[in-house]
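Note that this complex is displayed minus one protein chain, with the remaining chains in position.
What follows is subunit A.
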Amino acid sequence: MASSTQLLLASSTLISQGAEAKVYKGRLHPPSSHASNTDEFVLLKHRFNKQYRHPTLDTSLTKARVAGEARAIVKCQRAGVNVPSVRMVDASEGVLGLQWIDGKSIRFLLGGGAEGEEEVEETSEDETIDDQPEDDPLSEYNISKDDIMRKIGSEIAKMHKADIIHGDLTTSNMMLYHPRTGRTELVLIDFGLAYTSTLVEDKAVDLYVLERAFSSTHPASEMLFASVLKSYEQTMGKEWKSIGRRLDDVRLRGRKRSMVG
């Protein structure tokens, strides 16, 4: 018999699938006469069963990962980082319900294509991605590229100050969100690889991964990333010195620490 959460998924729309999870858009609570819930949609991230793993191991890994992701989000929220809020957790089914962010990824807004290469299931209606300056997607957000970069830097710094390492910082994992009221906000998403660490090394590698993501998806983006780092530095304060120095080391040797010798 299908479980309640499976029925919920069945009533939702699949929007994307990766190797680890499927992502759905759905409604958690029935639409009611009560109008105070304006953002009724939720994003449901289902870590489906992996046939290639032993079932017992699969269940415990899935549970631990859902819990880990939820914890990282709560920790970020406590630190004041803009992240989607958690709406529902069903660890035994491997489903995490998150606040629906009605916005666009930074990757798309910077003209790097709509979706990441990992999301193959994309319905290809807008296949031709030619940057036409006349319909600049940024215009509706009323914000300059440089302001976005500054926001990216400060959000990452807030997160690192709380000793959370995102683990997969890319421009696809950041969204620009324009609430009906209030100012445009930058939201960090996908904490599936996040973990806690106080190490300078981990924070530097986090930044390095983002730098590589910038240079590979957005040509001629050195200036953009420089302004991310600048605002990161401002928000980080004293801690920046050692992270900056370490970032230079990481750039020379790459993400992995050499294990030779």
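Convention: contacts are C-beta pairs under 8 Å (C-beta built on N, C-alpha and C of every residue); 3 or more make two chains touch, one makes a residue touch a chain; residues count from 1.
The working rule: contacts and distances are computed from a predicted model.
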| item | value |
| --- | --- |
| Omitted chain (choose from "Ribosomal RNA-processing protein 4", "Glucosidase II subunit alpha", "EKC/KEOPS complex subunit CGI121" or "tRNA (adenine(58)-N(1))-methyltransferase catalytic subunit TRM61") - UniProt protein name | "EKC/KEOPS complex subunit CGI121" |
| Touching residue (missing chain; options A:T5, A:T59 or A:S197) | A:T5 |
| Residue in contact with the excluded chain [from A:L14, A:L61 or A:V74] | A:V74 |
| Footprint left on subunit A by the chain that the document does not show | 3-5, 7-8, 11, 28-30, 32-34, 36-37, 66-67, 70-71, 73-74, 77-78, 80, 85-92, 97, 99, 181-182 |
